[in-house]
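To start, I am sharing the structure in question, which I have written as structure tokens.
The complex is shown incomplete by one protein chain, all other protein chains being positioned as in the whole.
On to subunit A.
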Amino acid sequence: MTAPLLQVDDLHVRFPISGGGLFGTGRRMLHAVNGISFELAKGECLSIVGESGCGKSTTALSILGLQEPTEGTIRYRGQPLAGPGAPGRMQRAKAVQMVFQDPYASLNPRQSVRTSLAAPLKLHGVTAASEIEGRIEAMLKNVGLTPEQARRYPHEFSGGQRQRIGIARALILEPEIVVLDEPVSALDVSIRAQIINLLLDLQEKLGLSYIMISHDLSVVEHMSDRVLVMFFGEVVEEGGWRQIFETPTHPYTRRLIAAIPDPDAALNPGAAAFAADAPLPDGRRFVSDGSAAPDVFTPPVPSALTEIAPGHRVRLASTA
């Protein structure tokens, strides 16, 4: 087996929260991410799903190097990406890039598309104007824009086009890993389909690995190879897309899937014989069924991810 492209091992992120105590001097730790481990293979799309505040974005920011992990290691091709011995921002930028959720907010309104796309190239030592021009032109074609549009400014584009520019900017340094943070949730239905198609095409064409953060499970089902379900800083279920969507096991995963407003399910209740309604398997004890929020200021109850099928792991209470 080849080494994974990215390896995250026992990642913890805690934030100090001031407040409490007599003069507001008490300090508590907010446990945002509690021991996340996963691997990302080349060309794979791994989705991290969960609700607001479950730690999925914090995990992504750690991978990007924008959030220092409290504990744990992140390795890219065997080299640590965080902590001592980590490469500088410049090297990391060539490995991992990010596409942001809001294409309106993530582009500099005062920079033309060309300036936005040329800046990373110049920073990375590409100085020949012809090469910069050539790469920008090729990248714009890749994302479905025309080279002439490079002269324009963000406000001259529609939401879908801006997201295309966001994708172009993430890909211009040819990273191997792209973190997609809710890449289509701000877009209209028809535009959303176009961007999803574009992301799938680019993945095949350029051999990209995606880490997609999303709470839209129908998009996740459509795009992912593997899925991590997070609940309050922990992975509660992990598996291939088929395992997660056809045999969801953790109660929280089932709740998430059942909550998707799906026209087919709404019109034919019961007809789909939905996997989420299947009885929970006997003899498994879950720490939390995902219906009540645990206290984020205390370390989580000990529990372990247990493999129930090859590659399909579920968090169960530690057998006491």
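As a working rule, a contact is a pair of C-beta atoms (placed from the backbone, for glycine too) under 8 Å apart; a residue touches a chain by one contact, two chains touch by 3 or more; residues count from 1.
By our rule, contacts and distances are computed from a predicted model.
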Can you work out the missing subunit's protein name as recorded in UniProt? Choose among "Cytochrome c oxidase assembly protein CtaG", "ABC transporter ATP-binding protein", "ATPase" or "Branched-chain amino acid transport system permease protein". "ABC transporter ATP-binding protein"
For the chain that's not shown, point to the residue among A:29, A:200 or A:305 touching it. A:200
Touching the left-out chain: which of A:125, A:263 or A:302? A:263
List every residue of subunit A that touches the chain not included in the displayed model. 51-52, 159, 188-194, 196-197, 200-201, 215-219, 221-223, 241-242, 245-246, 255-267, 272
